[in-house]
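Subset of chains shown; positions unchanged.
Just so it is clear, A and B label the chains in written order, and each chain counts residues from 1 on its own.
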Amino acid sequence: MTLPVDLSTTLGNAWFPTPIFTASGCASSGKELSQFFPLKDIGAVVTKSVMSKPRHGRPTPRMAETPSGMLNSIGLQGPGIDSFLANDVPWLLEQKARVIVSIAGETIEEYSTLARKLRSVSGLSAVEVNISCPNVENRGLVFACDPDASRRVIDGVRKTIGGELPIIAKLSPDVTDLASIARGVVDAGADALALINTVLGMVINLDTMKPHLGGKTGGLSGPAIRPVAVRAIYQVHAALPQIPILGMGGVASGRDALELILAGASGVSVGTASFGNPTALISIQNELRDLLAARGFATVQQAIGFAHRDESV
Amino acid sequence: MSSINRSAVQRKVTIVGNKRVGAYHQILLNVGDLVKSCKPGNFIAIAVGGESSKMVLRRAFAISRVSDNSQYGGTMELIVAPHGSGSRWLCAQIEGTELDIVAPLGTAFGIPTEPINALLIGGGYGSAPLFGLADVLKTRGCKVDMLLGASVGSKIYAPMEGKRSVNSLRIYTEDGSMGETGRVTESLLDIVQQRGIDVIYSCGPMAMLAAITALVADTEVIHQCAVEEAMACGIGICMTCVLPVTNSDGTTSMLRSCIDGPVMDGSHVRWDLVGKVPEVQQ
């Protein structure tokens, strides 16, 4: 017999029935997964990062499997914000899914423009701001690796949409001081943080003896990076205990989701695991419920950051 | 918006046969009533490596044939080349092993409503889905010729039973160890002309598909090819498997070969752009 567990959670002022979400770029716009389970049964669908204009993305090969993980270099292929808002969002809302739109830009201005377009859409739960993109105005330096650029992106989005939709800033782990980047975007107006985006990696193809991916480097995801995600979430939760975190990185089971929650995540996105198992989100959600019950938690809320309970500082 | 094969389900199935055939393994799965929704050209995605596997992605294989009246209920046949760690693992599994599969996936070969003259061209294990296709074409009254090619004879997959459904079969190997020496494209145009081919169905390495497309470009022949791009998910959610495909307005889109393929119209694929990115944004 399992005790009933209240799985509901919040990020800023957005409420979700469960803490298990898709990860941006790992569920397209939700349609394909809906063949395996109703999208309203999970916490939220985080859509693939969308940009202003349609994009072809990077050349193939776009992926390489690595031990307990994979590299991808998709390069944000997508239809552009207008087509996305006209086609994908209405369909998702019809399914009664909670929708978090992920936006990505090449300039600080592009992020603000994207945020402005979201104002016209009702029914969205939050906006996730993917700042792990190259800043074309600054030698292609990734926004998330530059404390100042990160802050300015979030500041621009806040000015446009702040207070209307919770702003979740998605950070890259490839930085020397994650907590300070986190502090910067929170000061600039982020209501929540998404941790972690992929880790920069590369695979050399031993036949061509060149980098395997069309984009040369790619983002490492999957269970291989879970210890990095747990550390990032733990560190940032310790530094900013009031800021909700949407955790992600290698979650493939209820055990993994609970690990991230104990470290400080209020919600958990599942990415790569869906590629190997289209019903991963549902089984993770069920396993999480059982694990929480077995540990005497009546609500997810009680478990968030529980691993910090005896911290002196 | 294109969408995933409506019949796709995730299921546990059992291996009921695993036999070496030349360089390949013929693997038989008991898949029950799933056979009813499988069409020639569709593929299956299989989780590999067992419970403690370091391989996080499924492996894609063409459905070679399905059969509804075997002793096991519905069975599905795969032809698997032991290539890297995932396919080698699969080839090493014995009868009774349970597999986690998602199937059927992707598009299928278009079946003509009229009896036509069809030429089926397979490269390596690419012949696998062609025999099932030949069966179907035969029941529609089509004339079915087949060309198979590979580097060496052991990589030609042409089972006895399969040959029943084809009117003629020509085999090419690059080293001449079986059939004629050379490639399937060698005298393709002659064959097309002599036999009055209406449709070419092909499956094999991308270079072969591109070469066939180029050869028949100036003819009336329709070329349906099953492409093979590395796939992370097989169900349309990752965008890794894209191919540049010409739209009706002349622009190019990067289409997912797992849901807009694997079967595509060869003349629509921008073979020159595979591995590149179309320069003009849509």
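One rule holds in what follows: a contact is a pair of C-beta atoms (placed from the backbone, for glycine too) under 8 Å apart; a residue touches a chain by one contact, two chains touch by 3 or more.
The structure presented is a predicted model; accordingly, all values stated were derived computationally and were not measured.
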item: Counts per chain label over the entire file, given a single displayed copy of each; value: A x2, B x2
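One rule holds in what follows: only the chains that are shown with their structure count from here on.
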item: Centroid spacing, where centroids are CA-atom means, of chain A and chain B in whole angstrom; value: 35
item: Complex interface listing, chain A residues touching chain B; value: 25-28, 31-33, 35-36, 48, 53-63, 65, 67-70, 72, 74, 77, 87, 214, 222-223, 252, 272-279
item: Residue ranges of chain B touching chain A (in the complex, touch as defined); value: 1, 3-4, 6, 8, 10, 47, 54-58, 100, 102, 229-230, 232-233, 235-243, 252, 254, 259, 274-278, 281-282
